[in-house]
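Got a structure for you, questions after.
Shown here: the complex without one of its protein chains, the others still in place.
Presenting subunit A:
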Amino acid sequence: MWTINLRAQLDGWLAFLLVLLLWTGVAGFYTPEQLPSPLDVLKAFPELWEADMLGKHILVSMGRFLTAYGLAVVIGIPLGLWMGWVTRARQALDPIIQFLRPISPIAWFPLAVLWFGIGNAPAVFIIFLAAFFPVVVTTVSAVRQVNPLYLKVAYDFGAGPLMVFRQVVLPAAFPQMMNGLHIAVGTAWIHLVAGEMLGAQSGLGYFIVDSRNFLRTDWIIAGMIMVGAIGLIINRLMRTAERWIYRQWGQEAGSHE
């Protein structure tokens, strides 16, 4: 398994190196304020670290992200389960969800500021929206796609509705729900930066905007790299968890990356 991974990774690293070279070449034609070279950006990291400018923003961003994502899971999963299991709940609420879902969370920003003021809340609200809809929608479809044979078997043995829901529907829907949580992590993290750029006075999004005010393009790119790196790590963690669950459930890993 390792040798296969190594071979696949080698091409990845080569392509990455090529992009860096290209970047360095192109940067030669511009001033560092327009486009700093990779080396300039690399040098920005220790500088930012010593001034404790990056670390505190990362912590703030992670705090907001976890709060908003946690809220989306805590509200979205029960709502999705209810809508998936109870036909009337789905018929009543699905139109509303489907109507609100295509509205970009960013569009809520003016309202969020009017309602919650400046600070943590508008950003948390926007990240929450970005995670909430994928969680609800995948949970609903996860419950609806539970193999009817499982339900037939459970009822055949005389299992009551509570046992069927807890011991059959929940575990049967769990892998697909996990897939929804995985998708939601991605959308939530993407909207974190947007949310913090618009309203917040701290966090990675704010740091990127603030760096532009100082014309520190190397800091902007350093901030972007941090956003990408943390996003990648979160995504990998979710994927590992998801794979483990799929294995435990005896299914092939989902094709979703």
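One rule holds in what follows: a residue touches a chain if its C-beta (ideal position, glycine included) is under 8 Å from a C-beta of that chain, and two chains touch if they have at least 3 such contacts; residues count from 1.
Note that in this section contacts and distances are computed from a predicted model.
Engineer: So one subunit is absent here. Using its UniProt record, which name fits best from "Monosaccharide ABC transporter membrane protein (CUT2 family)", "NitT/TauT family transport system ATP-binding protein", "Phosphoribosylformylglycinamidine synthase subunit PurQ" or "Nitrogenase molybdenum-iron protein beta chain"?
Structural biologist: Spelling it out: the chain absent from the display is recorded in UniProt as "NitT/TauT family transport system ATP-binding protein".
Engineer: For the chain not shown, which residue from A:Ala27, A:Ala68 or A:Ala172 touches it across the whole complex?
Structural biologist: Within the whole complex, the residue contacting the unshown chain is A:Ala172.
Engineer: Using the definition of touch stated at the top, determine which of A:Ile97, A:Val113, A:Ala159 or A:Ile183 touches the missing chain.
Structural biologist: Reading the full complex, the residue touching the unseen chain is A:Ala159.
Engineer: I need the residue numbers on subunit A that touch the omitted chain, in ascending order.
Structural biologist: So the residues of subunit A touching the unseen chain are 147, 149-150, 152-160, 163, 167-168, 171-172, 174, 248-251.
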